[in-house]
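Step one of this worksheet: look at the structure below.
For this depiction, one protein chain was excluded, whereas all remaining protein chains were kept in their positions.
Moving on to subunit A:
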């Protein structure tokens, strides 16, 4: 069984995000970049399937500038077998990513694709679902447990109000939630091995995908600073404020 994992290079979760002074986006120069934490969980899950003898190969895909190679190498150091970088300087939106992934899937024929449920930079949470629609494959999103069966996979999903378990026939798409597993630290010998693992570089054009953004960012602003609170004199006044000022009841 072959598992494909998609990983995104994002601003490290520890970094305090700063909005660019011209409001076109967030500052990325001189900012630490890492693998999207949800994708790390996806990689870990794929490697565990391999270690359990249930998968034979874990292929790691990333898209974006050349430096995404580092993100792929990180996944290979954790235990992935080989990498594919789709190199482009274009700003990739979820639909474009899903279309390129579809092209890769058609070439690689994996039995399962694991993605993070969302990336912590844009927080779209769309790629997995779009890819499932494009491929016509079943999807198990927000997975907190993945149990592989014979030709199928049971995915426990974190949904509002509890857990839902779905059975998907393979090939299928799984997107990982935080509680699926705890990703490992890469061991030194594996970091050294990762350097020698195959990593192919391709371009969106190889899949005939037009990656031109469909959405235009008009403006990026910091959230308004929190202002000081006020003391209310009575419950009646509180209700009044909630109703007429905050308009929440």
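Convention: a residue touches a chain if its C-beta (ideal position, glycine included) is under 8 Å from a C-beta of that chain, and two chains touch if they have at least 3 such contacts; residues count from 1.
Just so it is clear, contacts and distances are computed from a predicted model.
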item: Name under which UniProt lists the unshown chain, selected from "Iron complex transport system substrate-binding protein", "ABC transmembrane type-1 domain-containing protein", "3-methylmercaptopropionyl-CoA dehydrogenase" or "Carbon-phosphorus lyase complex subunit PhnI"; value: "3-methylmercaptopropionyl-CoA dehydrogenase"
item: Residue touching the undisplayed chain, where the options are A:53, A:136 or A:189; value: A:189
item: Selected residue (touches chain absent from view) among A:73, A:102, A:117 or A:157; value: A:73
item: Footprint left on subunit A by the chain that the document does not show; value: 14, 29-30, 32, 34, 70, 73-74, 77, 185-189, 191-192, 194-195, 225
